[in-house]
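Just one protein chain is left out here, and the rest sit where they should.
Chains here go by letter, A and B, matching the order in which they are written, and residues are numbered from 1 within each.
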Amino acid sequence: MSFLKVLFRNLISGPSTDPFPFGETFTPKALRGRVVYDASKCTSCRTCEQVCIGGAIRFDNTPDGRRFLLWHDTCTFCGLCVFYCPQDALEMTTDWHLSHTQDEKFKMVEHGLMPKAACAACGAEYVAVAPTAKAFAGYEPTPEEVEELRQYCPRCRRKEAAKIAAAHPPAIAADPDTPEQGQS
Amino acid sequence: MSALPADLEPRLRTAAPGGCAFSQTTNARGVTVAWCELADNADLFAAATLLKEMGARLSTISALQPRPPEDDDEDDDDAKAKDAPPPVALSGLPIDGKTYQILYHFDLDGSTLSLSVFLPVDAGTVPSLTPLFRNADWPERELMEIYNLRIVNHPDPRRLFLDESIEPAVLERLIPFSTLVNAASTKSLWEKIIEHKEAES
Partner (left out) sequence: MSTYTIPVGPLHVALEEPMYFKVEVDGETVRSVDITAGHAHRGVEYLTTKRSIYQNVTLTERICSLCSNSHPEAYCMAIETIAGIELPQRAQYLRVIAGEIKRIASHLFNVAIQAHLVGFDSLFMHVMETREIMQDVKETLFGNRMEIGANTIGGVRFDLDADGLAYLDAQLARLQPILDDIITHYRTNRSFIDRTRGIGVLTHAQALDCGVVGPVARASGIAYDVRVKAPYNAYDRLDVPVQTGTDGDVWSRAIVRLSEARVSIDILRQCAADLPAGETGPRERQIIPAGQTVAKCEAPRGELIYYVKTDGSPNPERVKWRVPSFMNWGALTLMLAEAKVADIALIVNSVDPCISCTER
């Protein structure tokens, strides 16, 4: 008999389901949805490709540079790529609107290009992946100093980083305003 | 929770006159994981009987074909390392990636004891533990279908998960669908994705 109370309460409180698709539905901020990629932050370390169980991530070289591809149709939305990305180049959005027709299936791709460029120092052609603070060997550079390396090829980056590091005696490196680089 | 009985090792040694290698580790929370490798498979049933008497529960049975440890430092031009015989188990069987090892994982009030035996690749048999542990039934049936192992005196040695039409020892022989397609997006799928991408731009 006591269950009648539950039924009566339900009658008063109305439906507990969301009115979707005619209204909004519950989408929390932490929802693991469509993955977005920021090529400008990527160092092409391929950690994401290695931890992906679905084989959804692939890097390849094209005439324009190094391309990142993530196929959502084989992505399990586990978020390991985002978790292990040392550069925060990958991010999960709350976009769960991923249903599509069969003929659109090969288009469910997130992609980005790390373009080819000519080195500002030696002129050699290289893939302009994001520079990291690692190149500075011990010295903690400012974001501007890191960014400056982008215009150089990998070899020249090491030289330039060494130059900048040498210009800073260790005491200055402890500047409290210098933001952390999120690196280890 | 309790530690393994102190007399477990001596009692196991008595039950297994063929000899055994016993080791155990206890973590910071007091949980013990112990191993006991038997030299003589004929002692298996007696050792299992002892564990039954001590109130052990059979958790599960694992089998594998242990690989020899790899020499990380030696390069492939070091011929000596290659010719060296593989390490051997207590029973004298080579650990060469073909010999089978069966581990019987027992639970003793929270502690785990893994009793293990080694079997040669084509001639070894072990007795079924179903007379002692009723729940050895399914694990043993599974072992018989995924490996080329024979378990004697099993009351119901039918296939467990695989159909009769499938060749036995799938874990050793069959190329599963997962390998066939590499369990992920295949090369041809990626070609199609790239094709679409290129057509777009």
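In this section, a contact is a pair of C-beta atoms (placed from the backbone, for glycine too) under 8 Å apart; a residue touches a chain by one contact, two chains touch by 3 or more.
Please read these numbers as outputs of a predicted model, since none were measured by experiment.
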In chain B, positions touching the absent partner: 1, 27, 29-31, 33, 57-60, 62-64, 66-67, 69-70, 72, 103, 105, 107, 109-112, 114, 133-135, 137-139, 159-163, 170-171, 176-179, 183
Contact footprint on chain A, counting only the chain that is left out: 2-3, 6-7, 10, 16, 26, 28-32, 47, 50-53, 76-80, 83-84, 86, 92, 184
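Note that only the chains that are shown with their structure count from here on.
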Chain A - residues contacting chain B, complex: 53-56, 58, 60, 69, 71, 73-74, 106-107, 109, 111
Residue ranges of chain B touching chain A (in the complex, touch as defined): 182-185, 189-190, 192-197, 200
